[in-house]
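This is the structure, below, for whatever I ask next.
Note that this complex is displayed minus one protein chain, with the remaining chains in position.
Entry: chain A
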């Protein structure tokens, strides 16, 4: 490793492992199968009673035996360690372990361990843990606060735990860019490999903000759907005229990124290549995108530039599409970018089935984009009954579509006006 900058272009980065924990299922194939079948992971909130809050629906990771796609936490985190970690770390560990084991990468030498890094982020981190600790302090029991409170809540601690578990001694980092976290983690980790800082990076995001503070906070910001409390499966409806806010989801998506020659040399299974990455800032408003989503436009444009391809080569777009008013602004930006090529592209929002996984959304959806390429199938946009506006872009309403997909683009945008786009290609 340790290539010089002029050699950067020669270091291609591929995905050799995947792990998913989503409201649809635990496991990559289980999640994907349910997504393609048009199933939803969204229901009434069950981990606490949401009656006092405006929003009653969310996407929660289903409990159950691992073999059946459910979450059995003790299969991933030893029981005695569980209370030292917030749920976002639990979910992140479950996805990271899947990804590392899927990749088959087990560095034996010190050199290989030092060339393997981790960059797993979260949008919010240990919100429930912070809430609980606040109650302890507020009740005059500050001296009883667990010594594990801080390491349980810190966002970069998934990266820490993964490195400790596997002995990965390379770059240990964490992206925190609200709902763009997952894409930034994969994109930045890809660049660390391209620059020679590592040969292998474990990258992605995790989130577990389906808790009273998370639901109340996003409700106050008028961001959540509140009109479908009695029909949760209909609440997430990107681009539909009746959409009224996003549905919060929890989970984690983590990939193993690897320098192409390194992966080839060890005969690793390769899902696809990260060929483009673009970033931008809106410089406009803390929660609302700018007119025409010009920040999204520039992020996508920059991703195309770094990939060295034109929009005509993109077959599928996994939209940010959160089921809010901003959906149509993203549509504007994609139409403008693609021009006449817009009629050939499929674009869907898988948040219609998973809800919005915030800091995990980008990495989960990057994986959906890779699986779309692998199986030549575009996952559906559920509940798109009456598009708020027409478009020449096929938004894959209701049912998955078999179609030739070789290159896909995945978008993620976050509060603060941060935008990131990733382009992936099959090999």
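Definition applied: a residue touches a chain if its C-beta (ideal position, glycine included) is under 8 Å from a C-beta of that chain, and two chains touch if they have at least 3 such contacts; residues count from 1.
Note that contacts and distances are computed from a predicted model.
The listed options are "ABC transporter ATP-binding protein", "Acyl carrier protein", "4Fe-4S dicluster domain-containing protein" or "Sarcosine oxidase subunit delta", and the UniProt record of the chain not shown names that protein "Acyl carrier protein". From the options A:79, A:109 or A:402, the residue with contact to the unseen chain in the full assembly is A:79. For the chain left out of this panel, the touching residue among A:146, A:287 or A:391 is A:146. In the full complex, chain A makes contact with the omitted chain through residues 78-81, 84, 143-144, 146-148, 151.
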